[in-house]
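One structure coming up, written as structure tokens, with questions to follow.
Up next, subunit A:
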Amino acid sequence: MNWNDIATTLLIIAGSFFFLAGTVGLLRLPDVFTRLHALTKADNLGLGLIALGAAFQIDNLMQLVKLGLIWGLVMFASATIAHLIGRSALEQGQQPWEKAS
Partner candidate 1 sequence: MMLIYQLAALFLMLNIVAGMARVLRGPTTADRLLAVQLFGTTGTAILILFSLQTGNKAFQDLALIFALLAGILGVTFTRYGQAWYKQGATDPESTKVAAKEK
Partner candidate 2 sequence: MILLGLDLLLVIVLLISAWFALTTADLLHGVVIFIAFGLLVALAWVRLQAPDVAMAEAAVGSGLTGALLLSSLSAMRRAQARAEASKKEGDVG
Partner candidate 3 sequence: MLPSATLYAIAGVALFGLGFYALVAYPHLLRKIMGMNIMGTGVFMSFVAIAYRGPEQTADPVPHALVITGIVVAVCATGLALALATQISTRTGITQLTPDEEK
């Protein structure tokens, strides 16, 4: 087990943690807008860390480009969709959740 493998292991564990955080947030948070917040964390950081961990195992440079493209596309899609879903939920008259005082 060399340094590359150790880095991959640590990054994959960190990415899995962020996916866990996203899923728990999706299940436990009270309304659409707060769930949107949990989802974008999983999209950006979880997949980003796993792709970075995979980048330590490549054997030519094209695969690095491909992994970067995957991460960039998911970032782009998640940002766009977070805006679209949030706006359409507001237009349909959903009120953002507030803590009961």
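Methods note: a contact is a pair of C-beta atoms (placed from the backbone, for glycine too) under 8 Å apart; a residue touches a chain by one contact, two chains touch by 3 or more; residues count from 1.
Picked so that all candidates are chains of the complex that A comes from, given by their letters.
Just so it is clear, the structure is predicted and the values come from calculations on it, not from any experiment.
Asks: Looking at subunit A, find the partner in this complex that touches it; the options are 1, 2 or 3.
Replies: By the stated definition of touch, the match is candidate 1.
Asks: If you look only at subunit A, which of its residues touch candidate 1 in the complex?
Replies: 1, 5, 8-9, 12-13, 15-16, 19-20, 22-23, 26-27, 32, 35-36, 39, 42-43, 46-47, 50-51, 54, 57, 63, 66-67, 69-70, 73-74, 76-78, 80-81, 84-85, 88-89, 91-92, 94
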